[in-house]
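Before we start, here is the structure in question, set down as structure tokens.
Every protein chain of the complex appears in place save one, which is left out.
Let's look at chain A:
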Amino acid sequence: MRAVMPPPVLFRRLLALPTPLRVRTFSVLNRPQPNYPGHVPLTYIEKAALAVGSAFGSLRDPYRHDLIASLGEATANPYFLPRLHRAMLSDPTGRRILRDKPRITSQSMRLEELRKMDDGTVGRAYAAWLDREGVTPDTRDAVKYIDDPEEAYVMQRYRETHDFTHAITGLPVIIEGELAVKAFEFANTLLPMTALSLVAVVRLKPVERKRFWDIYLPWALRNGLKAEELINVYWEEELETNVDVLRARLGIEAPPDLREIRKVERDKRKAEKAAVESLRNA
């Protein structure tokens, strides 16, 4: 019994396609060896199913950051993650980051030391933001579904520096703030997950949604396009830079302080309620 072989010309043409588009030669019963620790090679159908499942899952429960992560990984190829990788390779600092491959964890970013830094520095702003929002650098999931190890690092770096983006823009970790940061990241990195996560705007309250359309979305798109690629910022070296100086260098305007706006609105509503109560009791 002869094994059936595909015609040689077609086979060669298929092999000549760029890596992400090359026809899969494995089935789920015979996965290839992982390319890096934690790597899980997926077939196209699995990636598509993961993308759809993660999209709906994270819409239902926005606290499932692991689903947002897997949505990002499932939709990053064929074009978008390699584009980001190329953007890193075209910049000298980006190339240094790719050579050093630094990781941001609670060990590499010691909060106690960051808190001691001068006011107005990136490190202080980062520590202050982490404390204010009650998060740590350890909450980022490891990249699993990207096949190329270097692209996997680019994705991991994007994920780990997301908090720095929050820190220098000052946007809080509530859904409103996250959506503004995601819109900014879409304009800056072009990753499809950032655009897809904007669907969560349907979960905002009407007053929040109006704020998003009027203030934060225009700010995000304008600044994301205008700014330098944030993936190329060597944050570990910028910890002592002044935040305003860094923002000016990158070309980012500070957005209106979202927590302040919300506080003012909350106080106004409380004052109005108190006024109505006192009128009723009078």
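What we mean here is this: a residue touches a chain if its C-beta (ideal position, glycine included) is under 8 Å from a C-beta of that chain, and two chains touch if they have at least 3 such contacts; residues count from 1.
FYI, contacts and distances are computed from a predicted model.
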Listed names "Replication factor A protein 3", "UDP-arabinopyranose mutase", "Dolichol-phosphate mannosyltransferase subunit 1" or "2-methoxy-6-polyprenyl-1,4-benzoquinol methylase, mitochondrial", with the criterion being the UniProt name of the chain not displayed: "2-methoxy-6-polyprenyl-1,4-benzoquinol methylase, mitochondrial"
From A:Pro8, A:Pro37 or A:Pro92, residue that would touch the chain that is not displayed: A:Pro37
Absent-chain contact - pick from A:Leu10, A:Ala49, A:Val199 or A:Ile261: A:Ala49
Chain A, residues in touch with the chain not shown (by the definition above): 1-4, 27-34, 36-40, 43, 45-46, 49-50, 53-54, 57, 64, 66-67, 70, 144
